[in-house]
Each structure stands twice: as structure tokens, then as C-alpha cells.
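I have a structure here, written as C-alpha cells, and I will follow up with some questions on it.
Only one protein chain is missing from this complex, and each of the others stays in its spot.
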Amino acid sequence: MLWLIPALPLAAVLLNLLVGGRLGRKGVGWLACGAVGLAFLVALRAVLRLAALPEAQRTVTDTVYTWMRVGDFSADVSFLLDPLSAVMALVVTGVGFLIHVYSTGYMAHDASYRRFFLYLNLFMFAMLTLVMADNFLLMFVGWEGVGLCSYLLIGFWYTRPSAAEAGKKAFIVNRIGDVGFILGMLILFAWGGSLNYARLFAVAPHVFAVGSTVITTATLLLFLGATGKSAQLPLYTWLPDAMEGPTPVSALIHAATMVTAGVYMVARTHVLFQLAPVSLQTVAWIGAATAVFAASIGLAQNDIKRVLAYSTVSQLGYMFMACGVGAFTAGIFHLMTHAFFKALLFLGAGSVIHALSDEQDLRRMGGLAPRLPWTHATMLVATLAIAGIPPFAGFFSKDEILSSAFASGNTAVWILGLAGVVMTAFYMFRLYILAFRGQPRLSHEAEHHLHESPPSMIVPLAVLAALSVLGGLVGPPMQEGGHAFARWLAPVFAGGEHAAAAHHAVPMAVEWGLIALSVVVALAGIGLAFRVYLQDPGAATRLRERLSGLHRTLLHKYWVDELYDATAVRFVHGTARSFWRFWDTKVVDGAVNGVGYVFEGFSAVLRLFQTGFVGTYALFFTLGVAALFLHLLRH
Amino acid sequence: MTPVPAPQLIALDWWALGAVIALSAGAMLLLLLEFVPAKPGSSRAAVLSLLTLAISAAAVFVARDARRSIFDGMFVHDGFTVFFTLLFCAIGAVSVLLSWDYVRRTGIHHAEYYVLLLCATLGMIVMAASNDLITIFVGLELMSLGLYVLVGFRRAHLESNEAALKYFLLGAFASGFLLYGIALLYGATGTTSLTRMAAFLSESPLRGNPMFVAGGLLLLTGFAFKVAAVPFHMWTPDAYDGAPTSVTAFMSAGAKAAGFAALLRVGLTALGGMPAEWGPILSAIAILTMTVGNVTALLQTNLKRMLAYSSIAHAGYILVALVAGGRDGASAALFYLAVYSFMNLGAFGIVTMLGRGREERVLVSDLAGLGFRQPLVGLAMTVFMISLGGIPPTAGFMGKVYVFKVALGAGLVPLVIIGVLNSVVSVFYYLRVTVALYMQEPQGEPTEVSWAAPAVVALLVTLALTLWWGIQAHDLLLEAQRSVMGLL
Partner (left out) sequence: MIPISWSLALSAVLFVIGVIGVLVRRNALVIFMSIELMLNAANLAFVAFSRDMQSLDGQVFVFFVMTVAAAEVAVGLAIIVNMFRLRETVFVDEINLLKG
């Protein structure tokens, strides 16, 4: 019955195509939400059954039919439910369902309501195929499918040139990553003889020597695919641009589902990655670097959705960092909690944007807390969760990642992770304060239309807030024999969690110390944000007061502010801006465009040969024949 | 003086020859029927052509499991022949459906159009079924002559005429090389029969004989021209661009498949597998063909030219399968050819439908916004582009997977890497089409679509096959493998 889970959204797509026009808005909404909700229930039932099985047998496959079989090569359309894909399926359908419900409210006034849900359901189908496939080829179908759907959804408002451009960029950057995926897959098949997970992983330790070039190349290529889909350095640039899509799309694709595909893939192929220490190191370093790098850019963004976009890139970096140090459980744990609180953040941001008549600039918000009580409360929960404050969900998963990194002995990665925590806490509270606290800086029109969102949007927010609070409790630290979540995933990662074993080697006191340290660091970031953005009336005012010579007695008070304004904040702001201005828009975009220009240049040159004259064509023909004969003569 | 013995044909042979007989008879009947003038709007010729193609396919289908060698081994009926005969009949039928309305709109609605189409199809079938260089040559010329005229069928149209002239001059030029190659092979082995050539070769290895090697190379050149492999491809964009679009659709699928069919049969039967010294040559041609085709397509604004370059690139992918060689390589090539034929027919088919009356719209920008005004056209075109680009879950993806898998099995890692990179580059220009369909507003007059029932049928058939073989490729693969089995 597993096939039903991806098939339900697909059925909704077909129904929508065939009779969607006659259903009306309400019908289309019900259809789309119903299909995903039903898929969630089916998944839930399947997972409960799975849990009832003895631990060693928790792998269920459901072969629908043979896709192609050629000699030793076979690919089935076959779905797999094991503890890992169970987590993914529940997160995707669960969070997906909430976002579908939210979208019925958010998109209520959009002219292309039906088209939106068509794409959204198609996306769910592709994503579920990706996470539930039992072989690489089927996974690749889902992989390309989500790429295609994200292109459609990001470019949903195609009349805006920037949206169409962003959609295209997402697709192209993803294609670059896909080259890695395809080549990695082909190498695995050529050497491992199968694309089926179970068969490939069974033979892998015998076929590939630890650290051999083949397995290192294959896993690095797979990881290239993951960096494309999960927006890691250097292929992350599409994600911030992807904010051109409607906000529910950002929540669904760019927070909860599609971008986690890369992490899922690395976790799924952990058997292979563990045979290639170099690849694992690379994953850890890229993850840590992205975590810090994207967070630093997030410090200076003024668009509420862009802050969240960079934050997503940064959080994905944490997940890869976890995988890289061998703590796959921690990576998946963070993937799950992140899906809750980041979806909540995006949906909350959507609620704010909705309330302010499509205003996205943080500088024209402020003081919204009393006006949007529900949105404010839920956003605060999510912000605390992402900042890593106990007992919110993000705290548990992030702490596990950091202590795993520390326990793995990779101190540099751990320090980078810790630096990311400060920045995350800082920019998230900057967002929170600029949006909800302080004085309102709204435009007159936005002020006039200001309203709390309808229940269809608030209820999903509340549910996600509850999950953001409680979601972490499945994995409290310092449990004998691992926490519940780790025990659940144990059959998948069995034998692979060398880091987890090392984790317990760390003495209790050190563990407590690490927890305290990460909380303190997060609190420091939050404090800094409050100090800079709430208590400080603004740089311009300060400057005027200082120059007028009044209140000189108060000078030393400002000295502190000025000091860190001039050093810390301005420096950080400056670096962040230059990172964004230079690296992001020049180097990376430049490279992508540059490759395009080079190819177009080649194309233009090749077109010159096509002169339109028969003589030229005959000449090239003859030269071709001559070349063939020359080749023969030389041998 | 001994009387010439009459050929001994059993009942089965008549079925096996059914396709050839039916097509010849159909073509002549169509010509004779012109003595009885049809009503101006009559679809007589198209209906008769469809019937003829159906009968041909049915005849071969009846005898699909038989293996016969007829006319002293010149014409063989085996799995390979059956596969290609059915493919050519299908290509012909889809082309007739696409032509139905198009020829009326463009004022070339004559019975001769369909006669030539049938003759060209007949030539293709003869090429695939021949086991002798003489008949291969005759089949190739029959196909080519038909196509030369079809390309120039819009006589008053400058581009059409120019395309025909270029195609004709270069085609005849290539035939000269091909023929000289055959002469040299004949001189080296003393026979034109592929089977006897193989027997001769197994007795006295001739691999070093310069006459034999040169003959083989010239033959390869001739076929490379037909399949549009670089550097013998330069006629392709001009001929495809100038020809009536329905003819472009037909020749892009049929002529290429026929060229590969003959090349495969010669290579596998006579030369006992692709000769080893062809390996590096074929790899070089494959790399050039993929790269030049895809890169040149990047800047094309004319849809027909873009698809022409794309069809060059696809010949490159098929050549990769040929380099891999052996039974797997051949079946991968067959699989890819079948898949390619239908997705390409579909893509060109949509181009035939663009524009009203005499007006033809062939620019990529003419598609702007069409995806929303004509959802079926938009959806179909998107599927074809996705499939041509090799993105799942379409047939084009399965074709590439199989070809690359076979090539990897033969240890051709660099070739596969170049192939994968090329398929990524190709997405850029295929994507431009979908971007135009869904993300651009039309500049000036929006493009109208000429709906006609036959064209819609053709579109639905190609669309269904492109999707079906992507979702369930197994059966076609088995067919491709079975048909290659008889050869080796």
C-alpha cells in the first residue's frame, strides 16, 4: 500500500487537470488538501505498522512493477519504508498538509488558484517519490521532479520578470548539481552492479576499499548533487532568489521539503560515505562553512524572506556538518525540527506580508506584536526554537550536532558551528524585533489595511508552533543507549554511528558544559540583537546628538554603543554586505553567467561555419573524409 | 541454355514481403487514381496512404516471429527487419496525419506528396531489410530521391527550393562516396552480400587490406551523412529549416533511423561487429556530434533550426551506443531510435500546427504565452522538450539511461561524462521553449493554432508513447533486444 502515499497527490493532480475547472475554488482547495492529508494518514498508518515490527525487520518494500530490466541491470518502481524514510514521509506529508491548508487562505485572492495547487500537488508527488524510492533511479525521478516543480512554483508569478528569472536560475543551478548526481549514480552502478539501495549497500564494503578513489569520487559527485539541491556552497545562490515565489512555496520547498533532499540523500547513502573519509570531511567542512557564511549574510538583509532564506541555507549547513562528522541521526533530527520551525517562520512571515499588503521590507515594519497577536506569538516560538533556546525543538537537535562535532575531535568545525549559533540568534532576533517590536514604521496604506490573518492560516501556524515546542522532546540529550529518536533510526544507521559511540565517551560534565556553552552563546546573540535594535534609537539620531554637543555627560554611555557600532556591528555588517554584494552577486552569479557566455560564444563561432553555401558544406564533408583517412594512415 | 529458375517463395515469404509490396502498390495506385480527379477538398490520398501503411505494418506483424532469407539472401526478414518496418510504418503514419491539414494550409496538397512519402518509407524499409550492399544502395537512393523532392515540394517558396538544392547536391555527393566505398569492399571481398562478406572475412582476415579498410570508411561516411553526424551534418539545419515542416518531421525521424539501421546491419553482419579500428573514429564522431549539435543549438531562435541541431546531437548519443558495440550497444541504439523518433515527431508536429492558413510561425518567440492559451499544445510541447532533454519520467530519459549504461559497461567512461555534460547543456535550449510557453508575453500578434483532428491524433499518440515509454520502458527494451538477437 506504500505506493498510495505518492499516488494520492498525483491523483489529485490528474483530477485537478480533468475536472478542476468545474470544482470551483473551494473544491480545488479541498481536493488538494484532502489528497495530501489522506497521504499523511496513510503514511501514519504504515509507520505505526512498521513500529509494531521487531526492530531488525523494520524495512518494508512495495514493488509496483518492473520499470526496465536489462541483463544485470534492473530498475523497479518500488517504494521503501524504513525508519529513515518513515521520518521523511511523515515530515513531508505532515508539514506539507499544513502548508496546503495555509495556502487556501494565503492564495485565496490569486487568479491562478487552481494552477497553484496543481503545481503544489505535483511537487508533493515528486518529493514523496524521492524519499520513498528504494533505488537511485527512482530517487532521481523524484529528484528531477522536485527541481522541475520548484522551477514552476518559483516562477509562479511569471509576469514578474524577476520571478521568471529566479525560476530559471533555480533550475539551472540544480542541473549543475544533477550532473554530479547522474555521474555518481553511474559510477556506483558500474562498480557496484546495482542501483538498488539494499543490494548496493550490501556489496559496497566488499567492492569498494575504504578511501579508494572510486568511492571517494562517487560520493563527492553525489555530494555535488546534494549541494545543488540543498543550496550549499558554492551552489546556494538560487535559494535566496527563489523567494520570488509565493510565501507558502518558500515554506514548503525552501524550508521543509525539497532543500532537505540533499541531506536525506547523504544520510541514505551513509554506508557509502563512511567508506570515503575524504568525502565525509568535505561534507563536514562545506556544511560548517555554509552555516557561518550564509548566517553572516543573513545579518544584513532587509527583506524578511531573504533573511529566512539565508537562514535556511545556514541551517542546512548544520545538517551537513552533522552528517560529515558521522552523526547522521543528529542531521536527520535537525532536519525534522528545522522543518517545523522554519516552515512556521516562513508561514509567519507570509502572515505578516499578507497583513501588510505585500510589504516585505523589515525597515517598514515594526510594532506589529499587539496588532497580530497570533502571528507574533507563533513567530516568537519559532525564533526561540531556531536560536537554540531550551526547551524548544531547535535546541535539542542543534546541541546534538554541536556536541557530536566536538566529540568527533574536529574542533575547527565545532567552533564554526558555535559562531553560527551567535549569528543565528542575532539575525533572527533582529528580524523579530524589527518586525514586531519597537515603533511602527508602516506606510500609511499598510497601516490602514492591517489585519490578522484568517483561521485557515492561523491554525497551521499554531500546530507548527506546538511542534516547534514539543518536537525536540523525542531526543533529549544524555539518555542511556541513545534517545528515542536515535533508537528509532538505529536500524538504518546501525554500525555506522561511530560518532555516536564517541559521543558517549565524552564525560557527563563536559556534555553539560557544551550545552551550557551553546545556550550562553545563543543568549549572547539575542542580547546583542536587543541592545542594538531595540534600546538604540538609531544611528542617525545618535550621530546628531553627539555632534550638537548636548548631553556630553551621556557620552560615555554612547561610547559603548559607538564602539561596537563602529567595530563589531559595522564591521560585521560591512563584511556581510560585501559577502553578499561581491561573492554572491559577482563571483557565483558571475561564474554561472560566465559559463553561459562561454557556451554562447562557442555557439556563435560554430554558427559561422554554417555559411549557407553548398561549397563550404562539401568542403567540410571532404575534410572529414580526409581526416578519417589520415587517422587510418597513422595507424 | 538453362531457363532461369523462378524464385521459390513459400507463403510466409509473401507476408514477409508484404510491407514492400503493399507500399509499392499503394504508391502506384495513388498515382493511377489521379486519372480520376478527386474533389478539391478530398482526403483520398491521405486516407489511402494510411491504409497502405497499416497493411504494410499488419503484414509484417503477422510474420513477426519468422526468420526468412529471400531472393538469394538479398532481403532478410528477421527481428531487426520487423522492428524497423514497424517503426517506419509508424513514422510514416504519424507524418501522414501531421501532413493532412498542413499540406492544405501551405498549398501543396497533391497526391504526389503522399506518393513520395510512401516511396521514401519503402526505401527506408528496404535499407533496414537488405542483406546486400546493392539493395541497401537502392533503398537508400529510393529514400533520398523521395526526400529531395519532398523537401523542395513548395516549389514557389525560395527557402524550400534552396533547401532541396543543398540537400540534393550534398546527398548525391555523399552517395558518390558511399558507392565508391561499396566498390572497394566488393573488390576486396569479391561479393556484395553481407553474409558472404562475413564468411569471406572469417576465412581470410582482411583487416589490414587497405582497400577493405578504405571501403569501410567510405561506407561509414555515406551513412554518417544520412544520420547527420558531424562533420557530415552541415546540410541538416538548412534542409530541415527550408523543408515543409511535415516533411522535416518525417525525415528527421525516418531518415536518421534508416541510416542507423543500415549502418548497424552492415557493421554487425558483414564486419562481425563494429571493426576495432572504427572505435576511436566513432568515438570522435560521437563526441563532435553531441557537442557541436548541442552548442550550436544554444543560440538558435528558429524552432525548426533548433530542433535540427538537437537532432544532430541525438545522433551523437546513438553513436555512443554504437561505440559500445555488441548486442547491448545495438539494442540501446534501437531503443533510443524508437524513443527519439516519436518525441521528435511530436515536437515538429506541434510546429506544423502553429499559425493559421498560409502563415507559418516557427520562431521560439512565437510560442510566447501559448502554454496558457492552448493548454494541450503547451503540455505536449513541454513533455517533448523534457523528453528530448532527457529528464525523467519521460522516454528520452530512459533512452539516455540505457545508452549510458551500456557505454559504461563497455568501459567508455570519458564518453559517458561528455554525454552527460552535453545533456545538461541541451536543457538550456529546451528550457527556452518552455520559458517562452509559460513565462513570456507575446510580442505583437499572438500565434494561432490550426487545430485539425488528424494532427491532434498524431500529437496524442506521440505524447502517449513518450510518456508511456518513460513510465514503462521494459517492453520496448525487450523488443529491441529480441530484434537484435536475430542479427548476431
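Letters A and B mark the chains in the order given here, with residues in each chain numbered from 1 onward.
Here, a contact is a pair of C-beta atoms (placed from the backbone, for glycine too) under 8 Å apart; a residue touches a chain by one contact, two chains touch by 3 or more.
All values reported here derive from a predicted model rather than from experimental measurement.
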Query: From the list B:S175, B:T195, B:N209 or B:S365, which touches the chain that is not on show?
result: B:S175
- prompt: Considering the whole complex, which of B:G79, B:G242 or B:P454 touches the chain not shown?
  reply: B:G242
- request: Based on the whole complex, identify which of B:S24, B:S43, B:T191 or B:S450 touches the chain you can't see.
  value: B:T191
Statement: Missing-chain contacts on chain B, rising order, are 134, 137-138, 141, 145, 148-149, 152, 155-156, 158-159, 161-166, 168-169, 172-173, 175-177, 179-180, 182-184, 186-187, 190-192, 237-238, 241-242, 300, 305
- request: Determine and list the chain A residues touching the chain excluded from the picture.
  value: 607, 610-615, 618-619, 622
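Everything that follows uses one rule, which is that only the chains that are shown with their structure count from here on.
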- prompt: Which of the residues in chain A come into contact with chain B in the complex?
  reply: 65-71, 73, 77, 137, 140-141, 144-145, 148, 152, 155, 158-159, 164, 167-168, 171-172, 175-176, 178-179, 182-183, 186, 189-190, 596, 599-600, 602-604, 606-607, 609-610, 612, 614, 616-618, 620-621, 623-625, 627-629, 631-632, 635
- prompt: Can you list the residues on chain B that touch chain A in the complex?
  reply: 165-166, 169-170, 173-174, 177, 213-214, 217-218, 220-221, 225, 230-232, 234-235, 237-238, 277, 280-281, 292, 295-299, 328, 331, 386, 391-393, 398, 401-402, 404-405, 408-409, 413, 416-417, 420-421, 424-425, 427-428, 431, 435, 438-441, 471-474, 477, 481
